[in-house]
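All protein chains but one are shown at their positions in the complex.
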Amino acid sequence: MESNNNHSEKKELKGFYGKAKISVKILDIAIVIGIVALFAVLTFGMNHRGYTVTFDSNGGTMVEPQKKMYGDHLDPVEPPTREGYEFLYWANDIFGNNPWNIEKDVVTEPLKLYAFWQQKE
Amino acid sequence: MANNESVLLRMEDITKVFPGVKALDGVTVEVRAGTVHALMGENGAGKSTLMKCLFGVYHKDGGHIYLEGKEVDFKNSKDALENGVAMVHQELNQALTRNVMDNMWLGRFPKNGPFTSEKKMYDATMKLFDDLGITVNPKAIMSTMPVSQRQMVEIAKAVSYDSKVIVFDEPTSSLTEVEVEHLFRIINMLRDRGCAIIYISHKMAEIKRISDDITIMRDGKWIATHPAADLEMADIIRLMVGRELTNQFPPKTNKPGETYLKVENLSGMYNKLDNVCFEARRGEVLGLAGLDASGRTEVLESIFGIRTRKSGTITLAGKPCKNRNSGESIKNGFAMLTEERRATGIFGVRSILENTVISSLSRHKKFGPLLGMKTQVEDTQKYIDAMHTKTPSQHTQIRSLSGGNQQKVIIGRWLLTEPEVLLLDEPTRGIDVGAKYEIYQLILDLANQGKTVLMVSSEMPELLGVCDRILVMSGGKLAGEVDARTTTQEEIMTLAAKYA
Partner (left out) sequence: MKKLDELKAMNPADRKRAIGDLLMNNAMFIIIAITILYIWIRVPSFLSVTSIINIMNLTAAKLPIALGVGGCIILAGTDISAGRQVGLAACIAAGLQLTVNKLFPGLAVQPIPLALLAVIVVGAVIGLVNGFCMAQFKVHPFIVTLSTQLIVYGFILMFLQFGTNGGQTLSGMSEGYRDFISGTLFKVGTAKVPMYVLYSIIITAVVWVIWNKTAFGKNMFAVGSNEDAANVSGVNVKKTIILVFMMAGILYAITGFIDAARIASVNATTGLNYEADAIAACVIGGISFVGGIGKVSGAIIGVLLLQVIFVGLNFLSVDANLLYIVKGLIILVACCIDMRKYLVRK
C-alpha cells in the first residue's frame, strides 16, 4: 500500500498547524512575500533612524526635543528656569535615581529626561 | 462481460523520476471500456505513482495519456473528475460533520436562483442511490455511518459526475465480507454500463473474482498484462515478487501448551462489547474473526487497557492483571500492535531508534534516571537485523520507510518489552506479499517460544493459515469458537452474522 504512504504524506503535517493542506508553491510565495515585507519594514526603519530625546521640565521652561543616533551625546542644553526653584539635574526616571550626565552619557534608546528642582530659600 | 472492446484509457510510456529513484519506467497500460482492470504489485511497485500521474497529482516526466483517443493532461483530481475520470480513495476525504447529500454535491450544489435547493439535492441523490441499489439516507450525517457506507457515497459521487473511468484504490481494506459483496455488485453494474474500472488491491482472491484483465507491475516497470482467467494465484505472486513463492503461509510447527491467559466477562464501558469470555494457551495463535465493528479490535484494546472496561477479569498464569493503562499492561507482559499503524503506531518524525526503544526505556536506565545510549543502539540493531528491516540507518525518520518496514520496527519495539502475550490487530494490513510471509513466520516463531498470540484479521485465509483456533465475534458478543484446521470460511461467516 505505498499508495497509502504517499497519499497521506500531506496529512502528516499536523501538530499545531492542524491538518494543513498546502502546496510547496504557495508556501514559497508566502515566504518570499514575508521576506520582502521584512526588508520593506527594515528599509523604512533605516530611513527614519534616530531616537527622540524629550525633556519634561517639571513646571520649568520648555526644552526642545532632540533626535539622536545610537551612541551620540546630547547637544548642550540650556538649564530650564522656574519661579522660586533652583535647577538641580536631569534624570531618566521620575524618581530622580538615575541622573543624566549631558557631557558623558550616550543615547542608546528613546529617552525621556525629567528635570529635578530644589526650592529656593 | 466485455462486449465493448474499445480502449477507453491508454497510458503510454509513462515515466516519473524522483531524486535518486525512477518510480515509473516507461509503463504502458490500456483499459478497455466495460472491463475491470486490476493493477497489482508489491509496495513501491509504482501502482499509486501511476495513478497520481493520471490524476495530475504528480507531474509525469514522460509519456502520454489518452482518454477516448484524445490526449489529456489533467491538472488536478477535480479537472480529472470533470472529464470523467474519478477515483474512490482508500482513505476517504469527506466532510464528516455534514450529511450525505452535502458531500455528494459539494462544490456544485443544485440551485434555485441564487439559493441552494435542498429538495433538488435530495431528489437527485435518491435517484442515484436507487439506481445503484444503495440504501443510505441522504440526510444522515457522515460521521455516524460506517466506512463501507461512506465509500458507497463516494462511488455514487463518482457516478454522478458521469465518470467513464473509475479507479478503486484498495476499496475493500476496511470492509467486511458482506460489504465487499455489495461493492462488487456495484462494480459489476458499472462495468455493464460500459465504464472502465481500474482496481488496485493486494487481495488475490478478490482480484481473481472481479477483474477481467490483470496488469502486474514491479519496481516501477510494467511486467505483464493477462486476462484474469489465464492467471493462477501462484502465477500472480510469482510475477509480482519475481521469485517462486510456493506457499502463502509458512508451515505450522507450534504446539499449544497449558492454559495461560483467561479473560472473563469482558464488557466495554463506551462500546458494545458484551460479556466476552475465552482462554488462550501458551504457544497458541488465537485468531479473532468477525465483521467490521463486531468488537474484534475492542477485545484487544480492552485487554490492553486503552479502552475503558465496564467489567471483566484478566488472568495470566493464574495471576489476576488489572491492566488499567498501557504502562501497566506492558509490565504485566502484554504487547499490542494496533490496527492503524499511522495513527497509533509510528512516531513519524522520530528516528528508527527512538521508535524502537520507546516502550522499553526502563531497560536503559544507567545512572539513576539517566539513559545509556549504547544499549539503546544495541537493542535497535538487534531487531533491525532480526527482522531484516530495510533502513539506511538507525537515525532515519520512520515515516520514510515502507509500510512493511515500519511494521517490523513496531514489532521490534514490542518484542523488546519481552511480552508473554501479543495482541496483534491486523498485523499484515497494507504490507506486501513478501513481508507478509515474514510476519507470519515471526508469529509462528513467537508461538514456538511459548508466547501466546491473539490476532485480529479481516483476511480469512490469513486466519485459517496461521491460527490454531479462531474466535468469531458478532455484534460485540462472542459468537463461537472454531478449530482453524477443520473449519471453513462458510462456517466462520455464519457465526459472524449471528448477532450482527
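The chains carry the letters A and B, assigned in the order they are written, with residues numbered from 1 in each.
FYI, a contact is a pair of C-beta atoms (placed from the backbone, for glycine too) under 8 Å apart; a residue touches a chain by one contact, two chains touch by 3 or more.
All values derive from a computational prediction rather than experimental measurement.
Contact with the chain not shown here comes from a single listed residue; of B:26, B:348 or B:450, that residue is B:348. One chain is missing from the display, and on subunit A it is touched by residues 6, 9-10, 12-17, 20, 22-24, 27-28, 30-31, 34-35, 37-39, 41-42, 44-46, 48-51, 68-71, 95, 97, 108-110. For subunit B, the residues in touch with the chain missing from this view are 17, 19, 57-58, 304, 306, 325-327, 329-330, 336, 338, 343-350, 354, 357-359, 361-362, 365, 369-371, 413, 417.
The definition used in the following text is that only the chains that are shown with their structure count from here on.
If each chain is reduced to the centroid of its CA atoms, subunit A and subunit B end up 58 Å from each other.
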